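Every protein chain of the complex appears in place save one, which is left out.
Residue numbering begins at 1 within each chain, and the chains themselves are lettered A and B in the order written.
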Amino acid sequence: MATAEHHVQAPVTDHAATSTGLPNMKLAIWLFLASDCLLFGALISTYVLYRGASIVGPYPADVFDIPYTSVSSFVLLASSLTMVLALASIQRGDPARMRVWLLATAMLGLTFVGGQVYEFTTFADEGLTLSTNVFSTSFYVLTGFHGAHVTVGILMLLTVVGLSFGGRITQERSETVEIVGLYWHFVDIVWIVIFTVVYLIPTGTPPGA
Amino acid sequence: MASVSIPTERPGSLLRRPSATTGMWSWITTVDHKKIGILYGVTAFFFFIVGGTEALLIRLQLAQPDQAILNPAVYNEIFTMHGLTMVFFVVMPLSAAFFNYLLPLMIGARDVAFPRLNAFSYWAFLFAGIFIYSSWVLGGAPNGGWFGYAPNSVVDPTRGMTFYAIGLLIAGIASTVSAVNLAVTIINMRAPGMTLFRTPVFVWMGLVVQLLLAFSLPIITIGLVELLFDRLFGTHFFDPAAGGDPVLWQHLFWLFGHPEVYVLILPAFGIISEILPVFARKPLFGYQFVVFSGIAIGFIGFGVWAHHMFAVGLGPVANTAFAVATMIIAIPTGVKIFNWLATLWKGDIRFTVAMLFSIGVISMFVIGGLSGVTHAVVPSDYQQTDTYYIVAHFHYVLFGGAILGLFGGMYYWWPKVFGRFLDERWGKVHFWTTLIGFNLTFGPMHILGLQGMPRRIQSYPESLGLTFWNLVSTIGAFTIAVGTLIFLVIAIASFRKPKQMVADPWDARTLEWLTSSPPPPHNFDEIPVVHSLDELWHRKYAETEGGRVVPVPAGGSEEAHGEAHREGHGDGQGDGHSDGHGDGHAIHLPSPSYFPPLAALGLPVLGYGLIFGLPFVVAGLLIALVGLYGWALEPSAE
Partner (left out) sequence: MRRRTILVLGLVALAVVAGACAPNATQSALEPKGPYAQEGYDLFVPVFWVATAIFFIVEGVLLFFVIRYRHRKVRATMPPQVHGNTKLEIGWTILPTLILAGVAVPTVATIWDLAAEPEGDVLQVTVLAHQWWWEFDFPDQGIITANELHIPTGQPVYLTMCAVGLGYEQQIAPSTCQDQPAAVGDAVIHSFWVPELAGTQDVIPSRTTYLTIQADEPGTYEGQCKEFCGLSHAYMKFKVVAHDPAGFDEWVAEQQAPAASPPPGDPAQAGAGVFLGTCTGCHSIAGLEDPKGNPLIANGGPNLTHFASRDCFAGCMMATTDENLRRWLENPPAVKAGSWMPDYGLSDQELDQLVAFLNTLE
């Protein structure tokens, strides 16, 4: 084997010429997000299939608090704005500002998740638990998956903040922030779909309810 | 010889990369796509023996009517595990072995896009297999069929179907992640000059397969999650008493399951598309056509899933739509056969074992494809579905198509991977034994199905008149076993020969034959510049106007510098320089890493946690997190 060298290696794949011109990581995240679309597609399809199919209540109209959820949706939407600002900061070469915006994004995301936790405990108090009926089944798993995605996103944001303190996120290597940003925006867009389909589109009360 | 370095540590860093290049640790921490390919291949072959043994047990039980060699509970576990093993732990990983090893070489790259992610995929796959098999001793193996129809899979009281759901979720993560990895590799890392239409067919099939996986796996992921939640947490996804619809499972499963069968067959199609031209000594007939038909299959494959559900009662509109779509998809699948035949036409055919297997694929796939078309005739399918006629069909395409193709690939690429040949003489014995045994096993099943033998039954009565062909089928199965044993001996015996192999023993056409056998860790001293399809062939031979072939004087297959002559044009210098000249410029390879296998280990532990309780959940999450953070933070990780 050749002698071990002590300089930091340039990775083989990164910043090398690629066939499309896109860096590998970016192509990968787009592909992954496309795949994730189908994940949520299947969950949303399940929810839509079971619209009006629950035999016992509580039903959506009984538990949903649209104003409340609208506020938390707005919070999540705002976090996409702060994410954009974070990326703009690092692309301008200002890691300190980037960290501020990333933390803001994480805080807004945490607020959203916290809001959901509160919302679900309220539902549970009103008699809607995971195993109550097909509405609760499909609702909790769908929103739960989304919430898990948001949580993973928050972890990634905090990790990037940590890496930035270690000096590993720079203007030249801002790609990481861009990729986390793409993921975060995706999670946001999925929420818009969920909010519309689940909360906003009214379900007729099923017969016998 | 290029100087290659694998840096081992950053001064002062806590997370030291491992440095072993030989021995067990080098295999555990490897991120080299070639080593990972070999790992996939060996593991898959081991599962092939296990799955084959399960098949032999089934055939023993069914050799005669009313036998009690296996009681119904065990029988249901055995046929379920046979299906799961063959689909998820044999054919898929064998294909992965070929993709992993060959894709970077064929596109002139040094590795895949994300080497550590690649390693993670292998370990997650291995742990998924171990996890599912551990169920035998931890409460019962999966027993609801590989297709796991609800509500049966939900209400079954043994633990088996919980292991099924979790195990397949882990395997699904492995495959999804690998799909993104390999797709990015193919799209983004081709050698300079290798446009998409200069890319080998095997690589194209690889791309279609990865995209099929990336878009179909999420759907079954949700199906499995819903099944798991119904079993563990009292949800009602498939609970008819609460308004749930058991048929939803079928939709979710087959929306994945149908693209999956193309995932299983396209690699073999790609393999024989490479082998046939080499041993017929002429190019693949209609390269573009074959590529387009692969793409067409990729798209249409998502539109035929309910042809597995004709008898469910979806209604004549749905049945009509899916019947027509299924007939449509038969076209791109079938015309490939004509392209392969035309490749043989006026060729100069040498019957190496690889070629025999490839011809076998064509022959057997015709049968499997034709029986498939008879299923598309819906009223006939009302009789055929859930009988041994269907078992015959899919074994003809999966064994006769995929497995034979994969064996062909082994004989073809063994010299490249291991620097030795597999014995050609005994290989022919292996081939014929397998071919005859295979037809004896599955040919009669067409008859058995039409004569009234349903699937998944532990026994049948004498009065149905099914005895004779069942016995023949069992004899065939044991013949296949003999053939497989022969292959095992051939494989092991090949290592007793010394490792001495030229780069291009078969006078082949694609870039992997440009480099030594086996390739060095960095694959190519110089990344080749590509000027045409079958780049290697055109470096060795020039075609005159009339399509006649003459050898190129200066070029050999060693270290060619891209001075290809083409179609009578003058002696061009290669366009542009390939990057990384060997001399005076170090080639950096990614270092090995502990963290991919560690992160992967978190998954089965988490899985055990879902069955056995919180401590394992916590442990699994911790292991996974440590694995992921170590991965993210270890040096030279960008």
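Criterion: a residue touches a chain if its C-beta (ideal position, glycine included) is under 8 Å from a C-beta of that chain, and two chains touch if they have at least 3 such contacts.
Just so it is clear, the model here is predicted, and its values are computed rather than measured.
Within the full complex, the chain left out of the display contacts the shown chains B. Touch with the chain omitted from the figure is made, among B:30, B:43, B:76 or B:273, by B:76. Check B:85, B:387, B:484 or B:517 against the missing chain and you find that the one touching it is B:387.
The chain omitted from view is touched by exactly one of B:91, B:359 or B:623, namely B:359.
For the chain left out of this panel, the touching residue among B:18, B:443 or B:505 is B:443.
Although one chain is not shown, part of chain B still touches it, namely residues 71-73, 76, 144-145, 149-152, 155-156, 239-241, 243-247, 280-283, 285-289, 311-313, 315-316, 319-320, 323-324, 327-328, 330-331, 334-335, 337-339, 341-342, 344-351, 359, 362-363, 366-367, 370-371, 373-374, 376-387, 443-444, 447, 450-452, 454-460, 463-465, 468-469, 541, 543, 546-549.
Simple rule for what comes next: only the chains that are shown with their structure count from here on.
We define each chain's centre as the mean of its Cα atoms; on that basis chain A and chain B are separated by 32 Å.
Residues of chain A touching chain B in their complex: 1-14, 16-20, 22, 24, 27-28, 31-32, 34-39, 41-43, 46, 49-50, 53-56, 130-131, 133-134, 137-138, 141, 159, 163, 173. Residue ranges of chain B in contact with chain A, taken from their complex: 3-8, 10-11, 19, 21, 110-111, 113-114, 176, 179-181, 183-184, 187-190, 192, 194, 214-219, 221-223, 225-226, 229, 233-237, 239, 242-245, 248, 252, 255, 579, 586, 588-591, 629, 632-633, 635-636, 638.
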